[in-house]
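And now, chain A:
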Amino acid sequence: MATETVVHTALTLTDQLPALQIVVPFVAAPLIVLLGGRRWAWPIAFAASLASLVIAALLLASVLDGSIISYHMGGWAPPVGIEYRVDAANAFVLLLVSAISTVVLPYARTSIAREVSERHHALFYTAYLLCFSGLMGVAITGDAFNVFVFLEISSLSTYVLIAQGAERDRRALTASYDYLIMGTIGATFFVIGIGFLYMATGTLNLADLADRIADKGDSRTIRAAFAFIVVGIGLKVAMYPVHRWLPNAYTYAPSAITAFLAATATKVAVYVLLRFVFSVFQPAFIFEVHTLEFIILPFALVAMFACSFVAVFQSDFKMMLAFSSVAQIGYILLGISFLNETGVTAAVIHLFNHGITKAALFMAVGAYVYSAGGSFYDTMQGLGRRMPLTSAAVVIAGLSLIGVPGTAGFISKWVLVQGALEKGWWPVAILIVGSSLLAVIYIWRVIEVLYLQPTPEDSRVREVPMSMLVPIWIMTLACIWFGLNTDMTMSAAQAAARGLLAGSAGMMGQ
Partner candidate 1 sequence: MVKEFGLDWTFVIGHLNYWLFIILMMTGLYIVVAKGNLVKKIVGLNIFQTAVFMLYISVGKVKGGTAPIFPVDMNIDPDVLYSNPLPHVLILTAIVVGVATTSLGLALAVRIREEYGTIEEDSIQKIDRDTCLQDANLHSEVASEPR
Partner candidate 2 sequence: MDNRTPDNADTYPALGRAFLWLDRPGGAKAVRYTLFILCALLIVADFVFYKKGYLPIEEFPIFYALFGFFSCAALLICSVVMRVILERPRDYYAPTDGALEPSPQEQAAKVDHHA
């Protein structure tokens, strides 16, 4: 970094916050194994997650004005040492991930108790914490190779967590295996891309990379690096033609894990994509513009429709939501491909809003699995009367998924459509609205199943315990809250978009 403005003086605990953000869950994970008790597993995990949430909130509060925190890991100055950089964009992601984790954990306790056998619990929460800290690490680090390492930590623990679903359905194993192969190839592509960047610039620090790429300009190595990184991360994002790992992984993983992953894992990957596409590489590079316009944009549009159609025809609620996730990721990628501030704002805000919406929905699915023993539509018949609170949450979160005004989903789609119109791409705007209609169909199918079909006479299904209901409703109310009060999300997303679009300048701090 040529002009380091922030001097590393980590004297107080507050200055150590960026490190603590990762260290707390990372240390807590082996602690669970060391203590060995099933009884302590959950409290430790929850405490670590809660601490992370508090730290993330403090960090976001201190960078919301556009400033940047640069933390030098171990006192080694970048670009040689590893640097943790916190700005509006990744503080937002940190907050999202830790908030979702903190809400999902109480839910997981009840849900997992029924879905995973007890002897695995300690290791389960260890893997969970590793996955969590991996995701946080990806978001916070300012070093390209460090991104890869954290990505692999979170991915490896994700494979383990998904495989835990094998107690309900053995297809969890194949899903996990498929994801492992795909994820490893994706990560390796990413690493190749970083290698090329290192070849071209001789540095791994993201800010430094951005600087040097800006200085050096276009070269074939940089182009190759760009292609590898986009495809590698695209896989983690579940970009359309390489999305196949996602539906199975989400469907067969334990409910709590699906809720957590759906809301965070792909979102963190989107953040990495944003970071590389906008901060590291120059958004002005013509090859980048072309890649976004000719590859990401069309595939995003295909995803929005193809996966929505699959979702329409599904007979499994969970699988339906998984496919809808791929379609929704299409919206986010679409926002990125607009390459303007409104589009990126839409991507960031949809990242957040879709995260909370899907968390609510997947947790609700878990509630049906918990009470009715399955998430197929015919097992859920008429449960709107038996599980009124869960079903009401499904309706509200479903409306948010569709993008009905007054819900969070509306805000992001609204900004997205504005972005499309700003670009003059009104056919894209029409397609966005059109694919929302498909969302109406697949959500309506669920509502029909829940409310309009008769409850079977012999049904003994009861409402799920409060420990599951409260997290579901926190997320559901968040859907409404962020649909009505957009100050916080909009300002954070706009700050993030502005920082990202400023390219390497945005990485320098003010």
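We take it that contacts are C-beta pairs under 8 Å (C-beta built on N, C-alpha and C of every residue); 3 or more make two chains touch, one makes a residue touch a chain; residues count from 1.
Selection rule, in plain terms: all candidates are chains of the complex that A comes from, given by their letters.
Note that the structure is a prediction, hence the values are computed from the model and not measured.
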Given the complex, what touches chain A, 1 or 2? 1
Under the definition above, what is the set of chain A residues touching candidate 1 in their complex? 145, 148-149, 152, 156, 159-160, 163, 166, 170-171, 173-174, 176-177, 180-181, 184-185, 187-188, 191-192, 195, 198-199, 204, 315-316, 376-379
